[in-house]
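Every protein chain but one is kept in place in this view of the complex.
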Amino acid sequence: MAQSRYILGISAYYHDSAAAIIKDSEIIAAAQEERFSRVKHDPRFPVNAINYCIEEAFIEASDIDAVVFYDHPILTYDRIIKNCATVGEHSYDTFNSATKSILGIKLWVEKHVKQTIGTVGKLGKVLFAGHHISHAASSFFPSPYNESAIVSVDGVGEWSTTTIAHGIDNDIKLLKEINYPNSLGLLYSAFTYYCGFKVNSGEYKLMGLAPYGKPIYVKHIYDNLIDVKQDGSYRLNMEYFGYLETNKTTNQKFHDLFGASPRQPESVITRKEMDIAASIQQVTEEIFIKIAQHARNSTGSSNLCLSGGVALNCVANGKLLREKIFDNIWIQPAAGDAGGALGACYVANHLYYKEKRSIPNGKNDKQHGSYLGPKYSDTEIEAFLDRNNYVYKKYAETDKNELLAKEIDKGKIVGFFAGRMEFGPRSLGARSIIGDPRNAEMQSKMNLKIKYRESFRPFAPAVLREDVNKYFDLDQDSPYMLIVAPVKETIRKQVDTNIEHNADDMIPIINQIRSELPAITHVDYSARIQTVHKDTNEKFYNLIDAFKQLTGCSVLVNTSFNVRGEPIVCTPKDAYLCFMRTDIDILVLENYILFKEDQPKFEEKENWQQKYELD
Amino acid sequence: MNRQLFQYHPTIGYKFISNLKTRIQHENGGYLVKTNEWGFRSEIEFNKEKKSDAKRILFFGDSFTAGDGVSNKFRFTDIVEQTLPGVEVFNFGLPGSGTDQQFLLYKEFGKDVECDLIVLVVLVENIRRIKSHYRYYYNEAGEKQIYQKPYFDFKDNIFQLFNTPVESQPLKMEDLPANEQEKVDTGGRFVMARSIVNALGLKEITQKFTKYQPVPEYNTANSPEWLVLKEIIKLWSEMAQAKFLVVPLPLYQFIEETSSPDNYRARFGELKSELNIEIFDPLNDLLAYTAEERRNFRHKTDVHPTNAGHKAIADSLSKKIAEML
Partner (left out) sequence: MNLTNAIDLKIRKIFEGVILTNSHENYLNIIINKNIDTYYEEPQNIQQTYFSFVDTGSVESFADYLNEFWMEKGFEGFVSMVDEMSELAFLLCSDSDTQSEDVSQFIYTMY
């Protein structure tokens, strides 16, 4: 019998470092380092994630065939040098720091791999996979398609910022690209910064803010900041951006264009930020759709695979879906840099080793619901609870779900920890906080007392796949919460239009009841949908089903199990800490249920509000 | 470390969590740990009745037997199994345990297991553990915590078990009475001096120059610790349902000849004649390797055996076991 081939992929030193491992083309494990280190978006070499991946594969490190790193350090250095040469004398600080970062750290991946696992695998040296080919591979190879157009859009990787590729069988050909400094991702990040959110994490907030505003700056953006061709290709007017010379994305000319300095983080969000958010969101969507159309024309494919950070813009994804340019769209749930670790594995497997691909059936992907992280057995959980004298009761699956359904119906908020942890930024029912979407107070309670985050941010619905069309204008799978679709007209409610159009403060707008599921209905009647499937997450499915049996509603609010600035919980201990630090009422650790009021007095050992810096 | 390895056990203090599959990061790049349903590091499930003609050996010991620092398959117990045809090995090793806890573990899990040979591997340092009533342990978060442990002692001339059932929660040093604070095993002799010497990188040379004796408890036949250890071995050998072999496993100082093994060897020699039990001392076999090879029997900083160290122990032990079977 032929020996299995194991490939370890590593993404590090960018943002959100991660590791992944595949065995004979099958994903065995993938995880972000932040989940273990408890440092949000941890960019460091992912020693813990690597250890976990090898643990899941349960092989000796010396059994790994190849170690692949996502990104080519010298190609990135080439970009830095040319950037600095273009800028001249003023670029010294940039050059100094970048040289230390690339020649001092990124170049020495092999050394870090050896230090971490004692070997670089049977290949004997680390393989460097390109940034965008890795993105493309991360979306095409696990997708259900044997042939597909592939679009990858992010901030920048080496030189590329946008690529169009064509995947057929076990091969990917890059067709077109747009290169640095022209970047749709960096454009969005510039507005993220300008609106007072943190670059690299606040983009999601900007997207959530957009529906509150009117897109009155769209023309302004097109006239001054970006020239877009009919085929979706674009070029930025660098006179308005700061990142060639400094570490700021915008410059004074940009600020002058919008008539003010950037909003201070955590200050009041005004109508202006809402309108700017709406405008850049519309521009992004328009360009994104044009790029997709061009990918369709270039490849002739009716399938599309998406990746890169911009593919996490689920509003744009939803619009793209409704444009019906493609018959089918598959989006890598870890579309950002973490997913590069998985993509790098596939680059090695199919492009370097030329491994054949088993023919997909067009329906089921190979992402395993993105439940690719660690799970904890009942014995491990019980050992943890006993060691700490925490009060719990063990339930049979059915009894547990009946109890939880009743408690959720009463307005209780549940920390739900079940099965393998998710890979990617979204919680999909393995490490989730859940509540009743019919409850009008749920959104503000969850935002302010559980997540400690901005009150405007919407929550996502997790809905049984077979019932999605009862509540939303969507009748397809959306298992990774990457598609936004409208809430059905039939369950919408009228709002006070006076408040809606005239309030400068967001709170009254947020508090309007917009549908029978107010907690998950965004201001524009949209929702970021997760369809829940019995074959990929039976436990979560059964819980929602129990809620449906009790209430007739087959939707639950699903938000990530963390507080603002904290990585999503990984271990039972992380979950317990988050449970005790917030107003979560009930903690579910697999089959064990803990009620807050039963727990021993909680002695906080660390200043977690300081530890988890606001994102 | 994102997983907890051990769970509370009222008699022994703790044991491995059952059915674990984990990987522990280590200076050698990491190693795999798999535990079975009974909660022992093993690739196979244990059962009381023999289901084949294979000769079954039960191994008891501490982290050296359990295999800290190496994957299950590279442990000397597993190599013995691979080396000797028709042999099945049950490894009951428990890291951090003393011979007292291993004896309790035998009574709890091992005494009803059908077998042909019981091997008690006494890392010679274990004598220090049996005098302690508490031990420091590091939890998976790297926090140092004091836990109670069971121990035996002669009280009113009766050999008795104390600290049972074991307290499940960690204790604070300041909450212990002064006389009990002295009974906390801090992990070796001269803790402070040792950390300074280690920090200066002078460990080997200092040990050789000072004729450092890591286990002075063996210096006389009447030391209280030796009397307790001897009594445990005596009771165990009497209770054993099969042939019984005691293997005093040397510390690296003895293997690398920076300390004299004479005293502990003398004690185990006396034991053999006094109790009429089988003792196998692997030190001579280990000393036959070159100095460089012997240095590679332990990790760079972790004193537990490397794959090579386990292999050397297994090669030595296999011969004796083959004889006894």
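Chains: A and B, in written order; residue numbering restarts at 1 for each.
Here, a residue touches a chain if its C-beta (ideal position, glycine included) is under 8 Å from a C-beta of that chain, and two chains touch if they have at least 3 such contacts.
Note that the structure is a prediction, hence the values are computed from the model and not measured.
> Taking the whole complex into account, name the chains on display that the unshown chain touches.
A
> Which listed residue, A:V310, A:I434, A:V468 or A:L517, touches the chain dropped from view?
Of these options, the touching residue for the absent chain is A:V310.
> Touch as defined at the start, partner being the missing chain; which of A:D42, A:E55, A:D545 or A:E566 qualifies?
Missing-chain contact among the listed residues: A:D42.
> Among the options A:F128, A:Y217, A:Y525 or A:Y612, which residue touches the chain absent from this view?
Reading the full complex, the residue touching the unseen chain is A:F128.
> Determine which one of A:S91, A:N251, A:S370 or A:N401 touches the chain that has been left out.
Candidates A:S91, A:N251, A:S370 or A:N401; residue touching the omitted chain: A:S91.
> In the complete complex, the non-displayed chain touches which residues of subunit A?
Within subunit A, the residues that touch the unshown chain are 13-15, 39, 41-45, 68, 72-76, 78, 80-89, 91-92, 94-101, 103-105, 107-108, 110-111, 125-130, 132-133, 154-160, 163-164, 174-183, 185-186, 188-189, 199-201, 203-204, 227, 229-231, 233-238, 243-244, 247, 249, 294, 308-310, 312-313, 335-337, 347-348, 351-352, 425.
The working rule: only the chains that are shown with their structure count from here on.
> Could you tell me the distance, in whole angstrom, between the mean C-alpha positions of subunit A and subunit B?
Chain centroid spacing, subunit A to subunit B, equals 47 Å.
> State the interface residues of subunit A toward subunit B in the complex, per the touch definition above.
36, 47-48, 51-52, 54-55, 58-61, 116-119, 374, 376-377, 379-380, 382-384, 386-387, 389, 570-571, 573
> What does subunit B use to touch subunit A in their complex?
Contact set of subunit B toward subunit A: 2-4, 6-8, 17-23, 25, 28-30, 32, 34, 71, 141, 168-169.
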